[in-house]
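For reference, the structure discussed in these notes is given below.
Heads up, one of the protein chains got dropped from this complex, but the rest are sitting where they should.
And now, subunit A:
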Amino acid sequence: MAAPLRFRLALVFSVFALLSLLARSSSQDLQIANAERRIDLTSHIIKVFLTLKVENTGASPASEILLAFPPTQVDHLAVVKAAATVGKRKKKTYQPLDVNPSEQPDSPNGTKYFSVSLLKPLGKGESVTLEVFYILTHSLEPFPVEISQSESQLVYYRDSAIILSPYAIKQQTTYIKTPGTKVESYTRVDPTIHAGKELKYGPYDEQPPYSYSPIVIHFENNNPFAVVEELVREVEISHWGSIQITEHYKLVHAGARHKGIFSRVEYQSRPSISGVSSFKHILARLPPRVHSVYYRDEIGNISSSHLRTDSRKSELEIEPRYPLFGGWKATFVIGYGVPLEDFLFESSDGRRYLNFTFGCPLVETVVDKLTVKVVLPEGSKEPSAVVPFPVDQHLETSYSYLDVVGRTVVVLEKKNVVPEHSIPFQVYYNFNPIFMLAEPFMLASVFFFFFMACVAYLHIDLSIRK
(Lines give C-alpha, C1' and ligand atoms only; values in the text may rest on other atoms or scores of the structure.)
Protein backbone atom coordinates (compact mmCIF):
# COMPACT_ATOMS: atom_id res chain seq x y z
CA MET A 1 0.00 0.00 0.00
CA ALA A 2 2.81 2.30 0.92
CA ALA A 3 4.55 1.99 -2.39
CA PRO A 4 1.72 3.19 -4.68
CA LEU A 5 0.93 5.99 -2.25
CA ARG A 6 4.46 7.25 -2.33
CA PHE A 7 4.47 6.92 -6.05
CA ARG A 8 1.33 8.97 -6.34
CA LEU A 9 2.71 11.57 -3.99
CA ALA A 10 5.81 11.83 -6.08
CA LEU A 11 3.65 12.27 -9.16
CA VAL A 12 1.61 15.01 -7.55
CA PHE A 13 4.84 16.53 -6.40
CA SER A 14 6.21 16.61 -9.91
CA VAL A 15 3.03 18.18 -11.29
CA PHE A 16 3.20 20.84 -8.63
CA ALA A 17 6.80 21.35 -9.37
CA LEU A 18 6.06 21.97 -13.00
CA LEU A 19 3.20 24.30 -12.16
CA SER A 20 5.20 26.28 -9.70
CA LEU A 21 7.91 26.56 -12.24
CA LEU A 22 5.64 28.70 -14.38
CA ALA A 23 4.84 30.99 -11.52
CA ARG A 24 8.39 31.33 -10.39
CA SER A 25 10.98 33.23 -12.29
CA SER A 26 14.53 32.38 -11.63
CA SER A 27 15.83 35.03 -9.32
CA GLN A 28 19.34 34.49 -10.48
CA ASP A 29 20.02 33.93 -14.05
CA LEU A 30 22.07 30.84 -13.52
CA GLN A 31 21.72 27.77 -15.60
CA ILE A 32 23.39 24.43 -15.72
CA ALA A 33 24.99 23.65 -19.01
CA ASN A 34 25.81 20.06 -18.27
CA ALA A 35 24.94 17.78 -15.37
CA GLU A 36 26.06 14.27 -14.73
CA ARG A 37 24.84 12.23 -11.79
CA ARG A 38 26.20 8.90 -10.65
CA ILE A 39 24.20 7.07 -8.03
CA ASP A 40 25.96 4.21 -6.31
CA LEU A 41 23.49 1.69 -4.90
CA THR A 42 25.98 -1.08 -4.16
CA SER A 43 25.69 -0.83 -0.39
CA HIS A 44 22.92 0.39 1.85
CA ILE A 45 24.69 3.73 2.07
CA ILE A 46 23.81 5.50 -1.14
CA LYS A 47 26.51 7.71 -2.55
CA VAL A 48 25.65 10.27 -5.22
CA PHE A 49 28.25 12.12 -7.25
CA LEU A 50 26.97 15.12 -9.11
CA THR A 51 28.99 17.08 -11.60
CA LEU A 52 27.42 20.42 -12.52
CA LYS A 53 28.68 22.95 -14.97
CA VAL A 54 27.05 26.18 -13.88
CA GLU A 55 26.89 29.24 -16.10
CA ASN A 56 25.91 32.73 -15.17
CA THR A 57 23.78 34.16 -17.93
CA GLY A 58 22.38 37.05 -15.93
CA ALA A 59 23.81 40.46 -15.37
CA SER A 60 24.73 40.37 -11.71
CA PRO A 61 27.47 38.16 -10.32
CA ALA A 62 26.34 35.18 -8.26
CA SER A 63 28.21 34.03 -5.16
CA GLU A 64 25.91 31.15 -4.17
CA ILE A 65 24.65 28.15 -6.02
CA LEU A 66 21.63 26.30 -4.70
CA LEU A 67 21.19 22.55 -4.57
CA ALA A 68 17.64 21.32 -4.27
CA PHE A 69 16.45 18.14 -2.57
CA PRO A 70 12.96 16.74 -2.25
CA PRO A 71 11.83 16.73 1.41
CA THR A 72 11.79 12.92 1.56
CA GLN A 73 15.49 12.83 0.76
CA VAL A 74 16.54 15.62 3.06
CA ASP A 75 15.68 13.54 6.14
CA HIS A 76 18.03 10.81 4.98
CA LEU A 77 20.80 13.09 3.89
CA ALA A 78 23.92 12.39 5.93
CA VAL A 79 26.59 14.34 4.13
CA VAL A 80 26.61 17.03 1.45
CA LYS A 81 29.95 18.16 0.16
CA ALA A 82 30.88 20.34 -2.75
CA ALA A 83 34.09 21.24 -4.46
CA ALA A 84 34.96 23.49 -7.35
CA THR A 85 37.14 22.12 -10.09
CA VAL A 86 40.07 24.28 -10.97
CA GLY A 87 42.33 23.72 -13.94
CA LYS A 88 42.01 21.46 -16.86
CA ARG A 89 42.44 17.79 -17.30
CA LYS A 90 45.70 16.71 -15.76
CA LYS A 91 46.23 19.72 -13.56
CA LYS A 92 42.73 19.44 -12.22
CA THR A 93 42.44 20.20 -8.52
CA TYR A 94 39.46 20.46 -6.25
CA GLN A 95 38.75 23.34 -3.92
CA PRO A 96 36.36 22.40 -1.14
CA LEU A 97 33.47 24.78 -0.74
CA ASP A 98 31.16 25.53 2.15
CA VAL A 99 27.76 23.92 1.98
CA ASN A 100 25.02 25.11 4.30
CA PRO A 101 21.31 24.44 4.57
CA SER A 102 19.45 27.37 3.24
CA GLU A 103 15.86 28.56 3.37
CA GLN A 104 14.34 29.94 0.25
CA PRO A 105 11.13 31.98 0.38
CA ASP A 106 8.79 30.32 -2.08
CA SER A 107 10.11 26.83 -2.39
CA PRO A 108 7.70 24.58 -4.26
CA ASN A 109 6.35 21.57 -2.34
CA GLY A 110 8.71 21.91 0.57
CA THR A 111 11.84 21.57 -1.48
CA LYS A 112 14.88 21.91 0.75
CA TYR A 113 17.98 23.73 -0.33
CA PHE A 114 21.63 23.70 0.36
CA SER A 115 23.63 26.64 -0.77
CA VAL A 116 27.17 26.26 -2.01
CA SER A 117 29.25 29.36 -1.37
CA LEU A 118 31.68 30.03 -4.16
CA LEU A 119 35.13 31.28 -3.31
CA LYS A 120 34.78 34.13 -5.79
CA PRO A 121 31.49 35.30 -7.27
CA LEU A 122 30.59 34.01 -10.67
CA GLY A 123 30.63 36.95 -13.06
CA LYS A 124 28.52 37.44 -16.08
CA GLY A 125 29.12 34.82 -18.74
CA GLU A 126 31.50 32.87 -16.54
CA SER A 127 31.07 29.24 -15.71
CA VAL A 128 32.24 26.95 -12.95
CA THR A 129 32.31 23.18 -12.58
CA LEU A 130 31.07 21.87 -9.26
CA GLU A 131 31.56 18.40 -7.90
CA VAL A 132 28.84 17.64 -5.44
CA PHE A 133 28.85 14.55 -3.28
CA TYR A 134 26.06 13.51 -1.00
CA ILE A 135 25.11 10.44 0.96
CA LEU A 136 21.68 9.07 1.62
CA THR A 137 20.93 6.56 4.34
CA HIS A 138 17.83 4.46 4.99
CA SER A 139 16.71 5.04 1.43
CA LEU A 140 16.45 1.47 0.23
CA GLU A 141 13.11 -0.05 1.00
CA PRO A 142 13.06 -3.85 1.21
CA PHE A 143 10.37 -5.48 -0.85
CA PRO A 144 9.21 -8.12 -0.06
CA VAL A 145 9.25 -6.83 3.48
CA GLU A 146 9.82 -10.31 4.93
CA ILE A 147 12.04 -12.98 3.48
CA SER A 148 13.01 -16.45 4.60
CA GLN A 149 16.47 -17.72 5.28
CA SER A 150 17.33 -18.83 1.75
CA GLU A 151 15.80 -15.93 -0.15
CA SER A 152 17.85 -13.02 -1.31
CA GLN A 153 16.90 -9.49 -0.50
CA LEU A 154 15.22 -7.19 -2.99
CA VAL A 155 14.91 -3.47 -2.41
CA TYR A 156 13.28 -0.42 -3.93
CA TYR A 157 15.11 2.75 -4.65
CA ARG A 158 13.14 5.87 -5.51
CA ASP A 159 14.45 8.98 -7.05
CA SER A 160 13.86 11.21 -10.02
CA ALA A 161 15.23 10.56 -13.46
CA ILE A 162 15.67 14.28 -13.87
CA ILE A 163 17.84 16.13 -11.40
CA LEU A 164 15.84 18.40 -9.14
CA SER A 165 17.30 21.84 -9.46
CA PRO A 166 16.15 25.44 -9.19
CA TYR A 167 18.01 26.08 -12.42
CA ALA A 168 17.32 25.00 -15.96
CA ILE A 169 19.53 22.16 -17.07
CA LYS A 170 20.54 22.03 -20.67
CA GLN A 171 21.78 18.52 -20.75
CA GLN A 172 21.88 15.84 -18.12
CA THR A 173 22.55 12.14 -17.66
CA THR A 174 22.07 9.87 -14.64
CA TYR A 175 23.96 6.64 -14.12
CA ILE A 176 22.77 4.23 -11.46
CA LYS A 177 25.03 1.46 -10.34
CA THR A 178 23.47 -1.62 -8.80
CA PRO A 179 25.35 -4.27 -6.81
CA GLY A 180 24.48 -7.06 -9.23
CA THR A 181 22.99 -7.62 -12.60
CA LYS A 182 19.69 -8.72 -11.12
CA VAL A 183 17.23 -5.89 -11.51
CA GLU A 184 13.61 -6.94 -11.12
CA SER A 185 12.10 -3.83 -12.60
CA TYR A 186 12.79 -0.19 -13.24
CA THR A 187 10.82 2.80 -14.42
CA ARG A 188 11.54 3.73 -17.98
CA VAL A 189 11.95 7.36 -18.81
CA ASP A 190 13.28 7.22 -22.32
CA PRO A 191 16.04 7.10 -23.17
CA THR A 192 16.82 4.44 -20.54
CA ILE A 193 19.39 1.73 -20.97
CA HIS A 194 20.06 -1.19 -18.65
CA ALA A 195 23.40 -2.86 -19.25
CA GLY A 196 25.06 -5.15 -16.75
CA LYS A 197 25.27 -3.45 -13.41
CA GLU A 198 24.40 -0.05 -14.73
CA LEU A 199 21.22 1.82 -15.56
CA LYS A 200 21.52 4.90 -17.66
CA TYR A 201 18.82 7.58 -17.66
CA GLY A 202 19.23 10.22 -20.28
CA PRO A 203 20.66 12.20 -21.79
CA TYR A 204 17.74 14.60 -21.34
CA ASP A 205 17.92 17.99 -22.95
CA GLU A 206 16.57 21.37 -21.93
CA GLN A 207 14.82 20.56 -18.68
CA PRO A 208 13.20 23.57 -17.06
CA PRO A 209 13.79 24.31 -13.34
CA TYR A 210 12.12 21.98 -10.81
CA SER A 211 11.58 19.23 -13.30
CA TYR A 212 10.88 15.92 -11.65
CA SER A 213 10.27 12.51 -13.03
CA PRO A 214 9.89 9.83 -10.37
CA ILE A 215 11.52 6.48 -10.93
CA VAL A 216 11.50 3.26 -8.92
CA ILE A 217 14.19 0.64 -9.24
CA HIS A 218 13.60 -2.79 -7.79
CA PHE A 219 16.85 -4.73 -7.50
CA GLU A 220 18.74 -7.30 -5.50
CA ASN A 221 21.00 -6.05 -2.73
CA ASN A 222 22.46 -8.60 -0.36
CA ASN A 223 25.05 -6.34 1.16
CA PRO A 224 24.96 -6.17 4.94
CA PHE A 225 22.43 -3.60 6.02
CA ALA A 226 24.34 -2.94 9.21
CA VAL A 227 22.80 -0.09 11.12
CA VAL A 228 23.93 0.95 14.55
CA GLU A 229 20.83 2.35 16.17
CA GLU A 230 22.80 3.85 18.97
CA LEU A 231 26.50 4.16 19.55
CA VAL A 232 28.09 5.64 22.63
CA ARG A 233 31.83 6.12 22.44
CA GLU A 234 33.61 6.95 25.65
CA VAL A 235 37.10 8.29 25.28
CA GLU A 236 38.77 8.43 28.66
CA ILE A 237 42.04 10.29 28.85
CA SER A 238 44.58 9.33 31.47
CA HIS A 239 47.68 11.43 31.62
CA TRP A 240 49.49 8.39 32.90
CA GLY A 241 49.96 7.30 29.31
CA SER A 242 46.84 5.76 27.91
CA ILE A 243 43.53 6.60 26.35
CA GLN A 244 40.81 4.08 26.99
CA ILE A 245 37.97 3.85 24.50
CA THR A 246 34.75 2.03 25.25
CA GLU A 247 32.12 1.75 22.56
CA HIS A 248 28.57 0.56 23.24
CA TYR A 249 26.81 -0.64 20.14
CA LYS A 250 23.21 -1.44 19.35
CA LEU A 251 23.53 -3.12 16.03
CA VAL A 252 20.57 -4.11 13.89
CA HIS A 253 20.13 -5.65 10.48
CA ALA A 254 17.93 -3.07 8.79
CA GLY A 255 17.11 -5.12 5.71
CA ALA A 256 14.09 -7.25 4.94
CA ARG A 257 12.80 -8.90 8.10
CA HIS A 258 13.51 -12.55 8.66
CA LYS A 259 10.52 -14.83 8.26
CA GLY A 260 10.02 -18.38 9.47
CA ILE A 261 12.68 -20.49 11.09
CA PHE A 262 16.41 -20.17 11.18
CA SER A 263 18.15 -23.45 10.50
CA ARG A 264 21.70 -23.45 11.70
CA VAL A 265 22.44 -26.72 9.97
CA GLU A 266 21.37 -25.37 6.63
CA TYR A 267 23.17 -22.13 7.30
CA GLN A 268 26.44 -23.91 7.98
CA SER A 269 26.23 -26.59 5.33
CA ARG A 270 25.24 -24.39 2.40
CA PRO A 271 26.74 -20.98 3.11
CA SER A 272 26.53 -19.82 -0.51
CA ILE A 273 22.77 -20.22 -0.77
CA SER A 274 21.49 -20.02 2.74
CA GLY A 275 21.41 -16.73 4.52
CA VAL A 276 22.73 -14.58 1.69
CA SER A 277 21.05 -11.50 3.04
CA SER A 278 22.45 -12.02 6.54
CA PHE A 279 25.83 -11.06 7.80
CA LYS A 280 28.11 -12.88 10.15
CA HIS A 281 30.95 -10.53 10.81
CA ILE A 282 31.80 -6.88 10.60
CA LEU A 283 35.15 -5.22 10.40
CA ALA A 284 36.13 -2.48 12.79
CA ARG A 285 39.05 -0.25 11.87
CA LEU A 286 40.87 0.71 15.02
CA PRO A 287 43.81 3.06 15.42
CA PRO A 288 47.31 1.58 15.13
CA ARG A 289 49.16 0.53 18.28
CA VAL A 290 45.91 -0.46 19.90
CA HIS A 291 46.15 -2.62 23.00
CA SER A 292 43.91 -4.45 25.52
CA VAL A 293 41.12 -4.95 23.03
CA TYR A 294 37.98 -6.61 24.30
CA TYR A 295 34.67 -7.47 22.76
CA ARG A 296 31.85 -8.46 25.05
CA ASP A 297 28.19 -7.95 25.84
CA GLU A 298 25.91 -7.96 28.85
CA ILE A 299 26.36 -11.66 29.47
CA GLY A 300 30.07 -12.00 28.92
CA ASN A 301 32.90 -12.19 26.50
CA ILE A 302 32.21 -13.01 22.86
CA SER A 303 34.97 -15.31 21.80
CA SER A 304 34.53 -15.01 18.05
CA SER A 305 36.71 -12.08 17.05
CA HIS A 306 40.04 -11.63 15.36
CA LEU A 307 42.48 -8.80 15.73
CA ARG A 308 45.06 -8.00 13.10
CA THR A 309 47.53 -5.29 13.81
CA ASP A 310 50.37 -3.75 11.88
CA SER A 311 52.20 -0.47 12.16
CA ARG A 312 49.65 1.54 10.21
CA LYS A 313 46.30 0.15 11.22
CA SER A 314 44.50 -2.36 13.38
CA GLU A 315 41.59 -4.36 12.16
CA LEU A 316 39.21 -6.08 14.49
CA GLU A 317 36.89 -8.55 12.86
CA ILE A 318 33.97 -9.05 15.16
CA GLU A 319 31.40 -11.74 14.91
CA PRO A 320 28.16 -11.34 16.87
CA ARG A 321 26.99 -14.38 18.82
CA TYR A 322 24.62 -15.30 16.00
CA PRO A 323 24.45 -14.30 12.35
CA LEU A 324 22.25 -11.26 11.95
CA PHE A 325 19.18 -11.71 9.80
CA GLY A 326 16.78 -8.96 8.88
CA GLY A 327 15.40 -7.26 11.96
CA TRP A 328 17.68 -9.07 14.39
CA LYS A 329 19.56 -7.09 16.92
CA ALA A 330 22.80 -7.47 18.80
CA THR A 331 24.20 -5.23 21.47
CA PHE A 332 27.83 -5.38 22.37
CA VAL A 333 30.75 -3.42 23.70
CA ILE A 334 34.16 -2.96 22.17
CA GLY A 335 36.90 -1.52 24.29
CA TYR A 336 40.54 -0.78 23.63
CA GLY A 337 43.41 1.36 24.75
CA VAL A 338 45.72 3.47 22.65
CA PRO A 339 48.95 5.22 23.64
CA LEU A 340 48.44 8.72 24.89
CA GLU A 341 51.17 10.30 22.77
CA ASP A 342 49.40 9.31 19.55
CA PHE A 343 46.33 11.38 20.26
CA LEU A 344 47.08 14.01 22.89
CA PHE A 345 49.06 17.06 21.99
CA GLU A 346 49.91 20.42 23.42
CA SER A 347 48.93 23.45 21.42
CA SER A 348 51.09 26.54 21.08
CA ASP A 349 49.16 28.43 23.75
CA GLY A 350 49.86 25.73 26.34
CA ARG A 351 46.46 24.09 26.19
CA ARG A 352 46.24 20.39 25.65
CA TYR A 353 44.09 18.92 22.98
CA LEU A 354 42.86 15.51 22.05
CA ASN A 355 42.83 14.77 18.35
CA PHE A 356 40.59 11.81 17.75
CA THR A 357 38.39 10.30 15.07
CA PHE A 358 34.74 11.15 15.36
CA GLY A 359 32.76 8.50 13.51
CA CYS A 360 32.04 4.84 14.00
CA PRO A 361 34.96 2.43 13.49
CA LEU A 362 32.76 -0.22 11.89
CA VAL A 363 33.06 -0.16 8.13
CA GLU A 364 30.01 0.45 5.96
CA THR A 365 27.61 1.13 8.77
CA VAL A 366 25.14 3.85 9.42
CA VAL A 367 24.87 5.17 12.96
CA ASP A 368 21.46 6.61 13.71
CA LYS A 369 22.60 8.31 16.87
CA LEU A 370 26.21 8.74 17.82
CA THR A 371 27.29 10.09 21.19
CA VAL A 372 30.96 10.76 21.75
CA LYS A 373 31.90 11.32 25.36
CA VAL A 374 35.35 12.64 26.01
CA VAL A 375 36.16 12.06 29.66
CA LEU A 376 38.85 14.53 30.60
CA PRO A 377 41.16 13.86 33.55
CA GLU A 378 40.10 15.09 36.95
CA GLY A 379 41.00 18.74 37.39
CA SER A 380 40.68 19.73 33.73
CA LYS A 381 39.32 23.16 33.06
CA GLU A 382 37.68 25.12 30.25
CA PRO A 383 37.02 22.32 27.80
CA SER A 384 36.05 23.20 24.26
CA ALA A 385 35.44 20.97 21.29
CA VAL A 386 36.21 21.69 17.65
CA VAL A 387 34.24 19.46 15.30
CA PRO A 388 34.26 20.03 11.53
CA PHE A 389 30.49 19.60 11.25
CA PRO A 390 27.54 20.67 13.39
CA VAL A 391 27.00 18.55 16.52
CA ASP A 392 25.07 18.97 19.77
CA GLN A 393 27.40 19.65 22.67
CA HIS A 394 27.04 19.68 26.42
CA LEU A 395 29.06 18.92 29.54
CA GLU A 396 28.59 16.21 32.13
CA THR A 397 30.42 14.95 35.19
CA SER A 398 31.38 11.35 35.69
CA TYR A 399 33.10 9.51 38.50
CA SER A 400 35.67 6.83 38.01
CA TYR A 401 38.42 5.26 40.11
CA LEU A 402 39.23 7.31 43.21
CA ASP A 403 37.59 10.49 41.96
CA VAL A 404 36.66 13.18 44.41
CA VAL A 405 35.37 16.09 42.36
CA GLY A 406 34.53 14.05 39.28
CA ARG A 407 35.72 14.27 35.72
CA THR A 408 34.45 16.70 33.16
CA VAL A 409 32.87 14.97 30.21
CA VAL A 410 32.45 16.69 26.87
CA VAL A 411 29.44 15.10 25.19
CA LEU A 412 29.06 15.41 21.43
CA GLU A 413 25.91 14.09 19.78
CA LYS A 414 25.14 13.62 16.14
CA LYS A 415 22.42 11.84 14.25
CA ASN A 416 22.75 9.95 10.99
CA VAL A 417 26.47 9.31 10.94
CA VAL A 418 28.15 7.58 8.00
CA PRO A 419 31.78 6.46 7.48
CA GLU A 420 32.51 9.86 5.88
CA HIS A 421 32.19 11.36 9.36
CA SER A 422 35.25 9.46 10.53
CA ILE A 423 37.42 12.53 10.49
CA PRO A 424 39.40 14.02 13.36
CA PHE A 425 37.94 16.38 15.90
CA GLN A 426 39.66 18.18 18.73
CA VAL A 427 38.88 18.78 22.36
CA TYR A 428 40.94 21.51 24.01
CA TYR A 429 41.33 21.81 27.78
CA ASN A 430 43.59 23.19 30.46
CA PHE A 431 45.23 20.73 32.78
CA ASN A 432 47.69 21.15 35.60
CA PRO A 433 49.94 18.07 35.86
CA ILE A 434 49.94 18.31 39.66
CA PHE A 435 46.46 16.76 39.62
CA MET A 436 48.04 13.58 38.35
CA LEU A 437 49.60 13.05 41.73
CA ALA A 438 46.35 13.34 43.69
CA GLU A 439 45.30 9.71 43.37
CA PRO A 440 48.70 8.10 44.04
CA PHE A 441 49.01 10.39 47.02
CA MET A 442 45.62 9.28 48.33
CA LEU A 443 46.54 5.63 47.96
CA ALA A 444 49.93 6.13 49.54
CA SER A 445 48.46 7.95 52.51
CA VAL A 446 45.86 5.20 53.04
CA PHE A 447 48.62 2.60 53.23
CA PHE A 448 50.70 4.88 55.40
CA PHE A 449 47.88 5.27 57.91
CA PHE A 450 47.16 1.57 57.81
CA PHE A 451 50.73 0.66 58.69
CA MET A 452 50.87 3.41 61.29
CA ALA A 453 47.73 1.97 62.85
CA CYS A 454 49.34 -1.49 62.87
CA VAL A 455 52.48 -0.13 64.51
CA ALA A 456 50.43 1.75 67.03
CA TYR A 457 48.33 -1.30 67.78
CA LEU A 458 51.40 -3.39 68.46
CA HIS A 459 52.97 -0.86 70.76
CA ILE A 460 50.01 0.36 72.73
CA ASP A 461 48.55 -1.74 75.49
CA LEU A 462 44.82 -1.21 75.36
CA SER A 463 43.81 -3.58 78.13
CA ILE A 464 42.19 -2.13 81.19
CA ARG A 465 43.62 -4.66 83.59
CA LYS A 466 47.21 -4.40 84.65
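Keep this in mind: a residue touches a chain if its C-beta (ideal position, glycine included) is under 8 Å from a C-beta of that chain, and two chains touch if they have at least 3 such contacts; residues count from 1.
Please note the rule applied: contacts and distances are computed from a predicted model.
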Chain left out of the displayed complex - its UniProt protein name, from "Translation initiation factor eIF2B subunit beta", "Small ribosomal subunit protein mS26", "Dihydrolipoyl dehydrogenase 2, chloroplastic" or "dolichyl-diphosphooligosaccharide--protein glycotransferase": "dolichyl-diphosphooligosaccharide--protein glycotransferase"
If I consider the whole complex, including the chain that's not displayed, which of A:N301, A:N355, A:T397 or A:S445 touches that chain? A:N301
Could you tell which one of A:S150, A:T331 or A:Q393 touches the chain left off the display? A:T331
Contact residue for the chain not shown (choose from A:E317, A:D342 or A:D403): A:D403
Given the full complex, what residues of subunit A touch the hidden partner chain? 265, 296-304, 321-322, 327-331, 399-404, 458
